[in-house]
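Written out below as structure tokens is the structure these notes cover.
Excluded from the complex is one protein chain; the other protein chains are retained at their positions.
== subunit A ==
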Amino acid sequence: MAAPAAPTAPRAGRRPGVVRNPQQLLPTWLQRTVIVVLLLSMAPVAYMALISVSPDVEVGAGQLWPSRLVLSNYVAVWSSIDLATGLVNSLVASLAAGVIATVFGLGAAYCLARLDFRGRGPFLNALVGFQIIPGTMIILPLFVVFSSVGAAIGVPLIGQRPTLIVTYLTFAIPFATWLLVTNLRQIPTSFEEAAMIDGLNRFGVLRKIIFPLMLPGMLVTVVFSMLVGWNDVLFANVLTNPQTHTVAIQLQAFGSATETGALPLYGQLMAASLISSAPVVLLYMIFQRQLVGGLAAGGEKG
């Protein structure tokens, strides 16, 4: 491959001075193999979709390919488990946490990204450090506090939606604040400077300049913080009751229940899995540029 071209007869396609696709880093055969193998590795996702439209009897009998496709699983699953309630519970808890975290985080993110103050470095480090605290370590004292306080005031707090939302804030606030800081850093300061020279005060700048410029970043922050909540199993497992179960908990309970049944309802289980992941996958696909961009911003400062 690296053979120097003979001066008189350069090889076809390798004229000196012209490089054919220097961006291609792998030889074509390897590039194709990697892409094909990785796409094939997505088979479980396709299989999940296939099983979700297969008759339960055939899946239960160990048949790999259904003899016919049915949509009945998508109808039946809504009554087999209270999927609608679960979806609403998941949406309310994770969206509330995402919005609260973003609104609260904005003020802090502005200070962290634009101002100099004592303790700024430790604050930024803490935001990342908090995200490393194991969930098991946070849920335990919260559970103890919620059940003690609930007993003291005579209102059971465990199982209530607001309790779950407060718990979700433990990861949503550091996460959202951090995302907002990285977002703000990408907005040039020149608009703010111009506005301040024109006599706008800090608060005016925040309201009239930063806020509109940050709206897309805030939307992304709400979405990403929300998705973390949507995926939670640990907190919801401890803090919800059948009325407030999130869809993750419902699915897990349905899974364990149906496996031991006489006829496992795998078709419905896969239908429910698809239904509960569809909104997440859709949102990630819409915001995938920001997802990768955000990761880049986290480390570019080296």
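We adopt the following convention: contacts are C-beta pairs under 8 Å (C-beta built on N, C-alpha and C of every residue); 3 or more make two chains touch, one makes a residue touch a chain; residues count from 1.
The criterion applied here is as follows: contacts and distances are computed from a predicted model.
Undergrad: Select, from "GTPase", "Histidine kinase", "Peptide/nickel transport system ATP-binding protein" or "Carbohydrate ABC transporter membrane protein 1 (CUT1 family)", the UniProt-recorded name of the complex's unshown chain.
TA: Going by its UniProt entry, the chain not pictured is "Carbohydrate ABC transporter membrane protein 1 (CUT1 family)".
Undergrad: Which candidate, A:Ala76, A:Ile138 or A:Leu213, sits in contact with the chain we can't see?
TA: A:Ile138
Undergrad: Have a look at A:Val53, A:Val77 or A:Leu169 and name the one touching the chain we're not showing.
TA: A:Leu169
Undergrad: At which residues does subunit A meet the chain that is not included here?
TA: Residues 1-2, 4, 17, 19, 21-27, 30-31, 34-35, 38-39, 41-42, 44-45, 47-48, 51, 62, 64, 104-105, 107-108, 110-117, 120-121, 123-126, 128-130, 132-138, 140-145, 147-148, 151-152, 166-167, 169-170, 173-174, 177, 185-186, 188-189, 192-193, 196, 199, 201-204, 206, 230-234, 237-238, 248, 251-252, 255-256, 266, 269-270, 273-274, 276-277, 280-281, 284-285, 288, 291-293, 295-302 of subunit A touch the chain that is not shown.
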